[in-house]
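Only a single protein chain was left out; the remaining protein chains are all shown in position.
Residue numbering begins at 1 within each chain, and the chains themselves are lettered A, B and C in the order written.
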């Protein structure tokens, strides 16, 4: 975690406000769910809603309350075993693949656990300790990450139900129109990327450092569903020439012939969304595609995926604008329309061609907190931007999201690039 | 299904009483559970509580209401897809392995579905049609089978929770004392087995037919936990000479060294039960052992498992006595103490050496109802008797329970036999 | 092993003659193979040719030479580890699934091992000890079983080669004509089955004992390829009503729509055989079908499979006639044509409805030899008769062959039965 120029009093106030808003938002996200929805695990990558709610509370308990509140008592010490995700230095933990087997504590008991942790945190935050504020800020960002996962995991879970139940509205904004794709050019040369403060960032976003770029161009908008349907109709899924070999093997083995959650019905494409089954909107960005598919699509289109440095440098000039999911129920059309790069944030995560590797000079912090990002730096690829399911406060130019190249259940799409 | 000498009016009254008692008992079984407990599936063999509750209602709807009530409307026609188990002739069905992925309908909605089916059944039963009574009786017995599975599946599910929650009290009765094992002798010759009415029986219990037996002896009591501990301590699990080859391979692959749910703690054996963790009672019948283990134990003991014909012929003289689970909260000590065969019913299912094969002359009924038992007649072994989780009305001398030889999550034990 | 009335001198002479013939026949079977053919293992159930050749020599070494020849020295003591199949009491052994990973000893070295064992056995047999003769007879019968497996395993292995190489000619004899199926009736009552001597038999063929049969009928001939094509064309593979549930699940999962090795080409059925690809002969017995398929076929045909007792009692009157594979290159048309049961031996193994269970009073011999059959008595089904790949000396009315119900690589077919 990196924060620049902390001013202690402000930092503490900010942290407390962020803590309240974040915790409230988690409650709001699950307000309409039945307990039955919140127990289920549909694959090893995904976790039950209930687990997300408990784990994000355990995080505050483990890394702040147990360390800094003398005599702090957990409602149940065994929760530490159940709700630790992967922090080896925080002790043994329950197998990830078996989170769906845990029916107790019930949702009501987890909610009571949340309230317990919140009360203890409020008392601690009142003391104004800047170190606590800093850790609490990390805890809130951690919880925001899980808010997004909670939604994508839940969508995945519900997608197995032939009744196709609907839950909530987040979805990528359609482009104002069938927006033609423009190419926006960028010069080469030595540039800087990485977080430089002020404000919060994860450890892996730094150190800020120089990179050497060659001239390049980015597409003015994300690839749309209409673009993707053209790829499908041109036989893109069946033509090995476009694909990385592992990608093609995976696509064949899994029978991929469209993005996740799509099906064809009476000659029209439909998809399962958080609002239930919907016809595919051709003007909206394509979502739920893997890195493998994005790479093949780009090659088919005669282009390529950008590197994460190209993406970040291009984004650096712009503001992160829009009314985001957590700031209002419906957002107006994007403000950047007309010229320039559109919808860089708030609709879909954009796959880049960069594997998730340490930046030069990267050193994880000491202790269990240091396990936050560094131990994932293999076999994963970076996504940039932020989706309609991403809280506003998670979006910044330097943010490095990452997933394995075959994963499709996130709100993942792409933006084309080419050499300048 | 076989019923002898049906007297129409009595049959209808009996069916209605059985229907009310059976449905009430299902509600009672789940009264203390949280919705979260009722959604989970811990292995393909087991089903969520909610599924059992819905499936047993679908059975009445599918085989009675849809056939015989003009204009019958289901609350949701899609339930037929979700809650058909394996009846191919009743239409397509949801994959068995994915029953834990269905969070909706919620438990409350399933309970409403049950009430809907019950109201329609009550109206139909009032009409006194003996065919309906016969089918409803089958439906009730079917539901009683699922009541037992509901309990064993739930125990399996909860066993994955490190918090080891407790639910309800059924457990095998201990023998009055460290009962020494006696051998009860039986003559050989031609005998009859199979259901001969009156009363309900499943199709696979007939036709009644002659079998040729050689003189044999049965143990006066089931094998106890003390017996089993002797087997463990003599290295029984590690000595391939006692075992069928597939049994030994399975035991090694799974790391079996005691019955399911057992562990050793401070030199004492404990087990996870429906009442939570409990020390193993040496005088109680051993339970949660597979056919493979039972077979190895018998060979180690210098004996063998009985055939199902030997078991049934031995049982024929006796009454099915005791206060069973569904007839009172606690049962007195068994009545048969002293001499003769003890605890043949109401404590543990007893593995026999007989594969589950059709009796001579067996013909399954026409239509989907005919899929009830016949299609399972391969690779499974017969258990006789009835356990502490078996409703009283399910116990009769001719009842043929069956499971694969590696399954352990049922209340399965054994009784030794030897040549006479 | 059971042999009645052994006359020591004859027995020793017979054993020596049998030993020479059996060993010569193994050499002959592999004479035309390349070393490359003899190393490969195509599935866990099958073994490399080289392994069969070595294992059958190890059997003589382990159970006879090491026990009875003072100072006997093996060419390599490590062969005992590599070539023990499953005899736990004979020491640890190499994993069955990894037999194809052993390139050394080479075929030439295995042949030298065979010669070494043969020389030692010849010297020992010369001494005329009847116990040795009895064990050697068992070893020869054991080797004959492996001769058949060697052929079926090799066929399986070669079937993966798109070049479809041919090896040798054994194949089931076609019926003289499109033989109409007659039903041959048998009375019920108490009958005897099981081996009663004189001559060799395996332990599991006894004790001879009484069985109680009801009147029944057997088909006059095995089911033919023409019969099977009718089953296929009537949609038999896709109609779950005919099938055991596990059978149907297996058929669907594996995509079975015809016997193993069959494919359709220009509207004609072909199959891969030991003589390479051949058009399917409609008049020949169907072969390479599993128990599951045989059971479904029988139900589709309105009949059933016989029990093993029904099969054996029906066979008891008849002679085992014909010129068998090991007695000449080509055999004349079967002699029993016209009336009676045709082709009970020498063409296909016939699945019965009987699981492979111990006969009443069965006790395996002490020691490792006792592991021969008893430890397999679960989850397997009995086949009777003998196929075109079975040595003549292996065929007798009491012989109990057995395989799992999903196995298809043996020369397995069926004969219909029905109640009398």
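List of remarks:
Just so we're on the same page, contacts are C-beta pairs under 8 Å (C-beta built on N, C-alpha and C of every residue); 3 or more make two chains touch, one makes a residue touch a chain.
These numbers come from a predicted model, not from an experiment.
Looking at the complex as a whole, the chain kept out of the display touches A, C.
For the chain left out of this panel, the touching residue among C:24, C:73 or C:101 is C:101.
Screening C:165, C:197, C:215 or C:279 for touch with the missing chain picks out C:165. Those residues of subunit A that touch the chain absent from the view are 86, 88-89, 190, 209-212, 214, 240-241, 243-248, 291-292, 295, 353-355, 357-358, 360-361, 375-379, 405, 419.
Panel shows subunit C; residues 34-40, 42, 50, 76, 78, 81-82, 94, 98, 100-107, 157-158, 160-163, 165 of it touch the chain omitted from the view.
The rule we apply is simple: only the chains that are shown with their structure count from here on.
Subunit C has its Cα centroid 38 Å from the Cα centroid of subunit B.
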